[in-house]
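Here the complex is missing a single protein chain, while all its other protein chains stay put.
For reference, chains read A, B and C in written order, and residue numbers begin at 1 within each chain.
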Amino acid sequence: RTLASLIVQGEDRIGIVSAVAAVLSRHRANIVSLDQYSDDPHGGAFFQRTVFSRDDLQAVLPDIARDLDKQVKRPYGLSYTLRDLSVPKRMAVFASTSDHCLLDLLWRHRRGELPVSIPMVVSNHAAMAEEVRGFGIPFFHVPSMGPDKSAAEAEHLRLLKGNVDFVVLARYMQILSGAFIEELGVPIINIHHSFLPAFIGAGPYAKAKERGVKLVGATAHYVTEDLDEGPIIEQDVVRVTHADTATDLRRRGADVERAVLSRAVLWHAEDRVIRNGRHTIVFG
Amino acid sequence: RTLASLIVQGEDRIGIVSAVAAVLSRHRANIVSLDQYSDDPHGGAFFQRTVFSRDDLQAVLPDIARDLDKQVKRPYGLSYTLRDLSVPKRMAVFASTSDHCLLDLLWRHRRGELPVSIPMVVSNHAAMAEEVRGFGIPFFHVPSMGPDKSAAEAEHLRLLKGNVDFVVLARYMQILSGAFIEELGVPIINIHHSFLPAFIGAGPYAKAKERGVKLVGATAHYVTEDLDEGPIIEQDVVRVTHADTATDLRRRGADVERAVLSRAVLWHAEDRVIRNGRHTIVFG
Amino acid sequence: RTLASLIVQGEDRIGIVSAVAAVLSRHRANIVSLDQYSDDPHGGAFFQRTVFSRDDLQAVLPDIARDLDKQVKRPYGLSYTLRDLSVPKRMAVFASTSDHCLLDLLWRHRRGELPVSIPMVVSNHAAMAEEVRGFGIPFFHVPSMGPDKSAAEAEHLRLLKGNVDFVVLARYMQILSGAFIEELGVPIINIHHSFLPAFIGAGPYAKAKERGVKLVGATAHYVTEDLDEGPIIEQDVVRVTHADTATDLRRRGADVERAVLSRAVLWHAEDRVIRNGRHTIVFG
Partner (left out) sequence: RTLASLIVQGEDRIGIVSAVAAVLSRHRANIVSLDQYSDDPHGGAFFQRTVFSRDDLQAVLPDIARDLDKQVKRPYGLSYTLRDLSVPKRMAVFASTSDHCLLDLLWRHRRGELPVSIPMVVSNHAAMAEEVRGFGIPFFHVPSMGPDKSAAEAEHLRLLKGNVDFVVLARYMQILSGAFIEELGVPIINIHHSFLPAFIGAGPYAKAKERGVKLVGATAHYVTEDLDEGPIIEQDVVRVTHADTATDLRRRGADVERAVLSRAVLWHAEDRVIRNGRHTIVFG
């Protein structure tokens, strides 16, 4: 018996939960977890994540999808995604020179904590090639070539298109063009090395030191064209003091960054995160 | 439009979610929040909390209950509770001489943060009578009368029976007899002034100081005959250092106690906590 | 034997700690706690907090001060403050309509957790008069009188001057003029209802909801003419989710606000906070 996830979202109306559950029940699927959220009790946006188990899941998924089209999608005007959870999402990781986020993801993957496959790590620096390949994961070096990113981005698209389901920027210090994001067409998760919206942009630890804050933090978010403005998936902070130097802040921050990014990746991999305009719904 | 909560629990079987949702849909109830949990994907125990809105809720609740009996309770062998959330649960608070947990509950209630009514505060000390009555809440002084608790417990039962839906022990330092708990017949929530199962029993802060721990905590749990063994609802901790005296630990601990107890009471009041043997399911 | 605190600050030079300790030793004072910090190991700013005990402290403090002038202040060009810790600082609290921060301070004070006296609570609303006086504390109502604050500020100065050692703005929603701050001449502590520098200004919970953050926080800081820019004393955050409404955020935030403000006030009262330009040194 394997598990599948079903995400349903759209305009809230009476009867949606019932219609979805009826389809699953008819196909002898056992619901093992269901979370539902409406952002307004009187007709707002509707979000539902259902995980169910079923024998011969692969064989029956097309039938379930056909019924969902007929009983849920069309009558209620909802969209849905249905996925066999035994098929891991394919995740590419982009990194530059900082290794803490990258290594944390590779370690957790090797320990079996992240239900993804990692077909490639891409970096604008060659430094981490050997270490990445030591994890049995392909490494591609695509150097940055100055302000014109089009050649590098074309190379990125050649590597990624058709091969990955989402991309993680693990402290990848290059800005992606709007055209690239659109052309790529899969979700991109970034770790911002501060507690957004505080200290937007570069050098957050120097800014935090300058401002004398007592906490530093990190934010994982989906990448949109508006830098630092994409929907937030997860955030956390850690306590610091006047005695912490900018280097100390960066180290404490690095611990939060890798923890926050790992959680965001796990939740994305498990279909726990639903995008809703500038926000996310995260079913814990 | 008012809200109702529906808690369903029992043995997990295919079709329960669908059967429940079908009943609600048939009665034009709009599901605003649904959480479901099975402790084993292949047939374990099933727990579901559903909150729905409906015009004329009071009028239609008996009909919904009748349908739930017919469509859910009997065919699936489940139990359920159905409650109009606009009717607050009636909460009695028991206190002794410590006021931090009691006052936190009274403040939050006055601020509108706790959806309960408080028909009475009962104490074995008279000291807080004036302060409690200043909140507009009746105060009853039932002195402890030595090792034989039967007279005091009889008085407690006279006050409570039929008048309250649950009882909160807000640092009430008297032990309740098993007979009293059974006779009372409503849930009792206690705040244990330590992070259970560490430092079971009396004097946890002295023990924590003695042991040199770096965190102290508190635990809110349902009361059972086995002292310190009832199902845990919520726990939290706070950081301490070698420089904290036993008095400091008690103060830091008091802050955690009132925070933990308030959260447990809120969740209980909102029907978010389901007891399952020695454990609880808490739908966040 | 009572305790005194000695704060020394200035330019770091070799021998300061020794000179201070020699003075205390000569006067048979027993150092019970000493914290020292230099913001640059090779000659930066120097900060030291020393707590010592001595019989007949009151009698001997002038002698110690004379020696500190001679052995520490003049030769090293340092400034210092020397204070009998058994004499509580006099704290005025300003409040508007929110009561959570005010009540938390009054309640901790009554429990003996805040080593201050509270000669007055001042509010631009009369609503909390009875409650405050119930704690045995004088309450003064100074209504806001439109955009011209000069009359109200003159009244504030009449009440405060000579009577208080510091002022706490416990969710006091009026802006203080630079002239008032200067004329008052004592430290003012404010609680900003967000995690500065995120969500500067009014309505931070609405902004936080709009931005979809996963944590909300609060900041206690000293008041300067630059609103939201004074030196930060303490900050903390609390986790929230997509399901929290703006009202929920405000409630969760209120819990953090009162906790953060109480800690900042305690630390200020115990001379643990040293201002250094835009920052603070907080000796834990």
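Rule of thumb we're sticking to: a contact is a pair of C-beta atoms (placed from the backbone, for glycine too) under 8 Å apart; a residue touches a chain by one contact, two chains touch by 3 or more.
Predicted model, so just to flag it, every value in this text is computed and none were measured.
From the set B:28, B:161 or B:214, the residue in touch with the chain omitted from the display is B:214, counting the whole complex. Residue A:113 is the one among A:56, A:113 or A:225 that touches the chain missing from this view. Touching the chain that is not shown, out of C:28, C:133 or C:161: C:28 (per the contact rule at the top). Across the interface with the omitted chain, subunit A contributes residues 33, 99-100, 103, 107, 111, 113, 134, 241, 243, 251, 255, 259, 284. Against the chain not displayed here, subunit B makes contact via residues 37, 39, 195-199, 210-215, 217, 231-237, 241-243, 278-282, 284. Within the entire complex, the positions of subunit C that touch the omitted partner chain are 1, 3, 12-22, 24-25, 28-38, 41-43, 48, 53, 284.
Throughout what follows, only the chains that are shown with their structure count from here on.
Viewed as a contact network, the protein chains are fully connected, with every chain touching every other. With angles rounded to a multiple of 5, the C-alpha fit of subunit B against subunit C returns 180 degrees of rotation. Chain centres here are Cα averages; for subunit B and subunit C they lie 37 Å apart.
Distance between subunit A and subunit C, defined via averaged C-alpha coordinates, is recorded as 42 Å. In subunit C, the residues that reach two or more other chains under the touch definition are 241, 243, 284.
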